[in-house]
Every structure is written in structure tokens, then in C-alpha cells.
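Omission of a single protein chain aside, the complex is shown with its protein chains in their original locations.
The block that comes next holds subunit A.
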Amino acid sequence: MIFLLAVMVKPVEPVPSIHIEKKEMKEFIPLKEIEKLSIRLYQILLSGQQGDVCNFEPSCSHFAFMAIDTYGAFWGILMAADRLERCHPFSFSYVPTYYRAGFVPGRGIKILEKPEDVWRFR
């Protein structure tokens, strides 16, 4: 009987030690963090009051945040400035925008209604 048990019951294997890799801490760059914080503050305090008005997806503030986070303070801020200069109602000539502007006789350039099929781009 004991012999049978000894054959059937497998010895308990020792539990392998779990090795948890520590996440590498990102390098703290003050200028980068200040820029990111200012964008976050804008998103919390101001952006909500404007509503959904950006032409792009993701919106300019999200793009700027990601750009700074990925490419650093210098290149990120340049990319953000470039993006802001591209986000305007006059871009309708080559981009179907969210809020389109068009020439209305007698009323000049007017922001037209939101098109039904919104096609956003990066």
C-alpha cells in the first residue's frame, strides 16, 4: 500500500521563485513635465468649455501631449506648434474638416454646418 502511494503520489515540486521585473523609471526632465502639465491643465480647465471643435483625431492637445512625451520637449513643442497652425477652418481646400468654412454670397466666409459623414484624420 505504502509502495503504491509512493508511486502514485508525485513529490511536490518546489514553487519557482517569481521574478518581477521592475519597471524602468522614466527620466525626469523638468521642461518636458512642465509642458505636459500645462497641456493637462488646459484640457481640464479650458478645453471642456470649448466643446468638440478640433479638426483632427486625436485632438491637438492630445497630439501635443503625445508628441512631447515621445519626442521630447523640443521636437514635441515644434510638432505641436505645426499642428496648431494646420488646425483651422480654411483647411477645407484639401481636407474635409469637422467645421467647414465656405463662401456664402452676401455673408462672406461663414462656418458651415457639420457634415453628416465626419471624416477625421491624423
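Assume a contact is a pair of C-beta atoms (placed from the backbone, for glycine too) under 8 Å apart; a residue touches a chain by one contact, two chains touch by 3 or more; residues count from 1.
Going forward, contacts and distances are computed from a predicted model.
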- What does the UniProt entry say the missing chain is called, choosing from "Tetratricopeptide repeat protein", "Lipid II isoglutaminyl synthase (glutamine-hydrolyzing) subunit MurT", "NADH-quinone oxidoreductase subunit K" or "ATP-binding cassette domain-containing protein"? "Tetratricopeptide repeat protein"
- Given A:E33, A:E57 or A:D82, the one touching the chain that is not displayed: A:D82
- Hey, which subunit A residues sit against the chain that's not shown? 77-82, 84-86, 88, 90-94
